[in-house]
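Let me give you the structure first, and then I'll get to my questions.
Only one protein chain is missing; all other protein chains are in place.
Our next item is chain A:
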Amino acid sequence: MGVLLPVGRVTIPRRIVHAVDDNIATEHPREAGGFLACERRDGRLHATGHVPLPNEAADPERRFVATVDERAPSEPRICYHSHTSASTPSGLTDIDRRMIPERYALVVFAPRGDPHSYRLFRRGLLRWRELPVGHTRSGPGEWHPLPRLS
């Protein structure tokens, strides 16, 4: 539907976190990315599927470039990509802020291909805001934040 209240926090099941981690590890040292298909439940966003996208950048160790076409799941969805060098920030860079044309962006900080931090941002009208992101470990009621480096 069209007009909905912004989500408060985001849940990514462990199996989808593992799928993201595997994609990042496989692509390293190239930056990896793709989409998480999601659905809204009780004012929260729940990831339901993982769609990796090939990196089309000319310099894939510094950039992640992909086209949003029929491969992308319907909205709501989260666009994710990895930052693969130890010198890169764990959050959004200026390029990310300006050039990710999506409502939700997940940045996975993964130097040497090992994810150390997951930070999720929602694009507002004028700026990006960070949202809590976590996973359900042992049951639907139990929510644990994913590792986060500031």
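Criterion: a residue touches a chain if its C-beta (ideal position, glycine included) is under 8 Å from a C-beta of that chain, and two chains touch if they have at least 3 such contacts; residues count from 1.
Note that in this section contacts and distances are computed from a predicted model.
Looking at the choices "Ferredoxin--nitrite reductase", "Na+/proline symporter", "DNA polymerase II small subunit" or "Succinate dehydrogenase", the name in the UniProt record of the chain not drawn here is "Na+/proline symporter". Considering the full assembly, A:97 is the residue among A:44, A:97, A:116 or A:148 that touches the omitted chain. In the complete complex, the hidden chain is touched by one of A:62, A:112, A:129 or A:144, namely A:62. Along chain A, the points of touch with the absent chain fall at residues 1-3, 31, 33, 37, 49, 57, 62-70, 73-74, 79, 81-85, 87-89, 93-103, 105, 123, 125-127.
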